[in-house]
Structures are given as C-alpha cells and as structure tokens.
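The structure appears right after this line, and notes come after that.
The complex appears here without one of its protein chains, the remainder shown in place.
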Amino acid sequence: MTNLSVDLPGLKLKNPVMPASGCFGFGREYSEFYDLSQLGAIIMKAATGEERYGNNTPRVAETASGMLNAIGLQNPGVEKIIANEVPFLAGYEVPIIANVAGRTTEEYVKIASTFYKTKAVNAFELNISCPNVKKGGIQFGTDPDMAADVTAKVKAASNLPVYVKLSPNVSDITAVAKAVEQAGADGLSMINTLTGMQMDLSGRRPLLANQTGGLSGQAIKPIAIRMIYEVKQHVSIPIIGMGGISAAEDVLEFLLAGASAVAIGTANFQNPYVCLEIIGELPHVLQKYGFDSVSAAIGRGHYAA
Amino acid sequence: MTNLSVDLPGLKLKNPVMPASGCFGFGREYSEFYDLSQLGAIIMKAATGEERYGNNTPRVAETASGMLNAIGLQNPGVEKIIANEVPFLAGYEVPIIANVAGRTTEEYVKIASTFYKTKAVNAFELNISCPNVKKGGIQFGTDPDMAADVTAKVKAASNLPVYVKLSPNVSDITAVAKAVEQAGADGLSMINTLTGMQMDLSGRRPLLANQTGGLSGQAIKPIAIRMIYEVKQHVSIPIIGMGGISAAEDVLEFLLAGASAVAIGTANFQNPYVCLEIIGELPHVLQKYGFDSVSAAIGRGHYAA
Amino acid sequence: MMKRVEMTVASVREIGRDTFEMILQNAYIACNAKPGQFLHLLVDSRTLRRPISIASINQENDAVTILFKITGNGTKWLSACQPGVTLDAIGPAGNGFSYDEATMETALLIGGGIGIPPLYGLGKELSKKGIHIKTILGFQSKEYVFYEGMFQEFGKTYVVTNDGSYGNQGFVTSVLDQVGNFDRYFSCGPIPMLKAVTNKLSDHQGSISLEARMGCGVGACFACVIPTDSEGGYRKICSDGPVFAADEVML
Partner (left out) sequence: MMKRVEMTVASVREIGRDTFEMILQNAYIACNAKPGQFLHLLVDSRTLRRPISIASINQENDAVTILFKITGNGTKWLSACQPGVTLDAIGPAGNGFSYDEATMETALLIGGGIGIPPLYGLGKELSKKGIHIKTILGFQSKEYVFYEGMFQEFGKTYVVTNDGSYGNQGFVTSVLDQVGNFDRYFSCGPIPMLKAVTNKLSDHQGSISLEARMGCGVGACFACVIPTDSEGGYRKICSDGPVFAADEVML
C-alpha cells in the first residue's frame, strides 16, 4: 500500500491534496459532487474582517492554458464564515485551513484571533499575495520586512500554525520566504497568482473590470515549480505547493521540487472531481516512478547528481 | 488601404512585426521559407563579446501553451556575427536590430561600439534580462540603478537607438522602465522570458541541464500585456511588445496595451511562416476592429471610459 | 441535482448565420432539466467551461436541444462537433424559470439574439399548460433570424431587427406598445436590452435570465455575481440564477 499521509505542523493529512483557496468556496457546492472527507484538507475562500463585495464584473477571463481572475476577495467576513460556513465543514473528517486577508496588520490579527477564539479552524493560510485588491494583500507580499511583521503578529495572536502564502510577482521570492520563516511561519504556501491582463479588442479596454487579474492554471506551473525548488533550498519549513496542478503527475512534480502537500485551484472549474480523481491516481503514479509513499518523494528532485 | 508602417527612433518599419531575438537565429534558416524583406525588422540572436558555447543540453522543454529554454546565449561573438551574419541580412530590405548581451558593463559597451564602428546594424536591443546565464543578463535587469547605468554607457558609445529589453521577473517593472528611460533609452522591449522549471519525473531532477529556463509562448501573454499596459502609463518612449504572440489578434492586443511594434518568438517554432502570415492577416484584423492603421491602434486600450 | 455527465451529439445544424442548433443525448439531463437551466460544457479541453442554455427538453428521446452562436473559439469548436461525439457537461445547472400558473393567463416572451434559446423551452412548457403566449424576438439583421416559426406555434410572434432587414426595424422595446395585455413577462438577452425592457415594464411582474463570465459555474468562485438593491447584497448568476425576478438584481 502506498502511504499518502503527510504530517505538517498542526495538520495531519490523510493525503497531500487540498482544494486551493478561492476555488472551492466554503466547500458546500463541491460537497454535492463528492464526500469532502476524502480530501487531505480544505482551504477556505479568503476571510476578511468585514463582509466584502469585491470587484465589478467581468471578474474572470480565459487565457491559453489558464485564466485570469479579479474576484477581489468577496466574502461574508470572518464572523459570518464562523457562524454559517465552518459548522458545515466541521461535519466532515477534514482539517480546515482559513485563508486570512487583511487591509492592515491589525485586520490580519483580528481575523486570526476571531477564528482562534472560536476554535473554528486548524491552521491559517496568511494571504499576503492577493493581486486583486487595492490595499493589503500583495503589498505585504512583495516587501520582506512587511511580510515578516504581519507573520510575527499573527503568530503571536494564536497558537495555530501559520502558512504564509507567497506572491510570485517579486524579484526575489527567497528573500520573502526566509523573512517569514524567521518571523515564525510554520510553513509556506506558494504560489498565488501572477498579475496579468487581457485586452477586450472590441471594447478597446482591459477585459476585466478591475483591469488586471491573477493568472492561474497550467500556464503558471513552470513558474511555481521553479519558485518552490528555489525556496526549498533556503528554508526548512514545509511548503504547500500550488499553481497549475491538474493531474497526479503534476502532484509528483511538486513533491520532487520540494512541496510537502499541494493545493488545486483552477482545475476544479474544468473538472469538479479533479481533487478526488488525483487522490485516486496518486498511488499509481508514485509507484510508477518508484516511490512507496508521499513522504519519500518530497524534495527528491534536489538530490540527483 | 490599411497603413501598417510604424516609425520608431532610428527604425522605419514597413510593418510592426519582427522575429524576436534568439528564435530566428541570424535569419538564414527562415530565409529558406520566405523573403525576409517582408518583415518589419529582424532582431538577431544575442551577441556577446566573445564566442559562447552556452549551457549543456537538454536546453528546451515543452510546457502547457509554452516552452522553457536555457540556451545560455550561445553565439559566435560580435566579430564573427559582423563578419559572417550581418552581410547576409544586409542583402534584404529590412532594418537589423542587434541584441546585445554582456557579463559586465564594459562588455555591453564593447559589443555596441564594435557593431557601431562597422555600421552593421540599425539599432540595439539591450538584453539585460536573460535568465539563463550565471553572470550579467538578468542581474542588470532587476536593479533599476544597474539597468540605468548600463543603458547610459551603451548610449554614450554610439549614436544608434537603444531599446532596453526588460525582465518580467521583477516586483516593479515600471521602476526599471522609468530608470532606463531617464538614462536615455530610446525605447523598451518587453518582455523577456519568465524564469521557470520543469521536473523530470523519471530522472528525479530538473529536466533542463541548466535547471531553470525561460518560459515563453502563449502562456505568458497575459503577463506581457499587463506589464506593457502598466509601463505605458509611466513612460513616453515606444515599446516593442512580445510574449506569446501567435496570431494577428494578439498583435492588436499588444498595440492596444501600448506597444508600438511587436516581436514574435516561440511561435516561429510551431509555424515557420507565422510572422509572414500575421503580416498578411493584420490589415483584416485592424479593419475588423475599426482601425485603418497600426498607429491608430497604439495605446488605444488606455482611453475607454 | 447537478451532475457531470457525458452527452452524445445527435445532430448539429446551422439555423441562422453563425447560429447552430445541437441535439444532445443524456437521460439524466433530459429527465431533470427545467427551462431556464443551463449546461456547463467542456470545449476542446479549455480551462473554463462554456455555459449554454437548455433550449428545449425532449424526455421521450432522452435529449435536450441547445442553440448557440459562434462568438469565439469555444463555440466555434462546438459547432464543428460531429454526431456521435460525446461532450462533457455539468448540468442541469442553475435555476429555471418559476412562476405562478394560477395568476397567469397570458405570458410575454421577449428574447434578444442568443438570449432567445431558454425562452423556447419555457414557451413549450407554458403552452402545454394552456397559458396564452405572445413573443417578441430581436435580432441584428435578417441573416441571424432563427426559430420564428417555432415561436409562432405558441402564438403571435413579433420579429424586430436592428437594421430593419426583416420584420420591424428597431429594438424589442419598439414593439412593446403593440403587444397588448399580458400578466407576466420573461426576458433574456444582452444587458442593455434587459435594462430597457425592465424599465419600460416596471409596472409588470417579470423574470429575466442573465449572462455572466463564469469560473466554476456551481457557485463556488464568486466570478458571476450581480448586485442586489440592498447594501453589499448580491446574487450568483450561476447558482442563484440565471433566472431572477426583474426587480431582484441591479442591472
């Protein structure tokens, strides 16, 4: 039997596959397709301090092997998420990770402590990398000092593990990774989307109402793999890898590059069963390439001569 | 008649389409497919001060809607390019742009002056963005001060126009663009490739011998469009746009975003006639979207309400 | 309940310029679909599925009909699918038209261009229930006209074209004065048309069906929201709609 389980700080995963934040809502919709208990974990849509409406529409566009989105962190706010969404997810045997997004450090801390007080979730994914909001988000993610500061403060606000979600829109992602590791991050989550744009030829303007959007999907996989491979050489905290995963082979590629678990975003839109199917395929793919467990594959792309 | 001509500093282009550096060699091979005089201009493969062998193989890998390359600037060196390659290209009615790549500022200057002395070329594309060499290249492209310095020195070495080729692997491409504009750049060329990686699952290591490679092709078009749109708002020198162009509609998308001309790289590999076919299609596409000249479309994606 | 299913193309034919009618077979969809719901179709392995309305339902043949116009690569690919090919679809998606039969003697259907398809299935349903139907169909120009005869079977049908090359010249709203009395209207088409219609008919009850660029198509990604009157309120077009009461959302 191939052992798919992975132990991460604060998270015992029966397998390394989880839906990525923002691509799975709060689980309800996909629970109509399959039993969510089969997932390794669930990362919820970003939570902000107050309810947010987000950007105007159009909010998505299709690109070659990918898509752009500029949702703008629409969500009901941390209180309502705890009241209306978490209880539903708590009905499943699956760790819950809250994606936390603030405009200010104080907002990040407030959201985290609210989740913590109610014992609602198992870990945080600190979203310092959303490219689609005017304030907060990516601002924190491009500056190592700001990233470290918000990490330290959120760490201090609870004793839940904090995975910091890094932005790929930077000259030196390793610098940010090292800074948040030193600030106490328990793990990294990478990558968020790359800032992109599509022009509406007839409208003679950017197609998305927000002008720019975050590029995700298979198109960005090579960038994700490169960044994870690079960061892995410089940090010792585990990495949750994501960016363009749509098959079990992709999961192995992320593991070899240095990820300890993976998240799947965009591919859910094409195939609502993709997480489940990948979990089913993974043992065969691991076997095919000579691994009898997920753990055995983690970081193994670094050792060959 | 749709007017395809574009006037750029030092370059009178009969149409805005040129092959991108490194994807067209020095023109010989593609001259067997069509008459190179039909092109707007030709950007040659990078020239270095001395002959370079480049990286080990494998040097290319395919990705979703794109490819990775790590050629490593293999070229015969500026002297041999002038002796053996330029005379061939000079036989065509087409402006020649030399892509200049150094390890040091001195090397950049030396290459440029050598070209200048022999009146071999019409303009320079200053490659401060090659991700595939250990020294030089991208080092210059990620730091606005270094980028400005090498631009100023190359400008001083000749009176040929200098187009600085920017790297997309940066947190703030506008900062670099503004710095080189102030240093005297006549234009910008953007974007070079994004640093990426692919794992070889069987080999358990990066597939490319150089580990990382530059991501090009349709996958990166949304990033190119975003960066050009952003930079266009902050500089007044013209932009040669590139990144994922494979059809005449793509050219219009780049023009609307703010490019004054375009270069086509990776698509030549799939279709050796792609530049020619796009030049043929462009008048129809411009007409379809209500433009009677290329000039009329440049930057027009910025004005809509 | 929505499922992912394989649907077999039974036929495809051009019924107007760039406009195709395709019959797709799948028992589950045919059994469970309601007028106004849509299929979320995988086209050519592209990243995003394409939402296409179910235009009519034929339970006896386990089939549904879709009508679509080529507006890009996805619909172009779809139009080239040959009979026998299977398509990957999620459906029936969204909520269909709802209405109170008891209070409705006459219904007015107002469709613009490729917004017309869902109204056809609705017309068939209403017609069967003995409800009197009037229809206004708007097209760009003559070559694009389709399904006029099909709607005529339900009742009086007005066709308008923007350029006057067929029927009345103008917009669907141009003939609203001529249609006489009705109890409720159902409309689907481009947003400017829906705005004009809901404004002009603000004293009537009505249902509108909306389009939006979608990500997931199942309610998970917040791509397709439309604001409601209340502060910060919104609906998701894919899962709360695509059919809404005319005064429920802000166009």
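Things worth noting here:
By letter and in written order, the chains are A, B and C; residue numbering begins at 1 in each of them.
Everything that follows uses one rule, which is that a residue touches a chain if its C-beta (ideal position, glycine included) is under 8 Å from a C-beta of that chain, and two chains touch if they have at least 3 such contacts.
Everything quoted here is computed from the prediction, not taken from an experiment.
Contacts of the undrawn chain with the visible chains, over the full complex, involve B. When you scan B:C23, B:L126, B:A224 or B:I237 for touch with the missing chain, the hit is B:C23.
Among B:P16, B:G49 or B:G66, the one in contact with the hidden chain is B:G66.
Residues of subunit B in touch with the missing chain: 22-25, 28-30, 32-33, 45, 51, 53-54, 57-63, 65-67, 69, 71, 74-75, 217-218, 266, 268-273.
Note that only the chains that are shown with their structure count from here on.
Here the chain-to-chain distance from subunit A to subunit B, counted in touching steps, is 1. With every chain reduced to the mean of its CA atoms, the largest distance from subunit C is reached by B. The central chain here, found by comparing per-chain C-alpha centres with the mean of all protein C-alpha atoms, is A.
Each chain gets a centre from the mean of its Cα atoms; for subunit A and subunit B, those two points are 34 Å apart.
Subunit B has no residue in contact with two or more other chains.
Multi-chain contact residues of subunit C (touching two or more other chains): none found.
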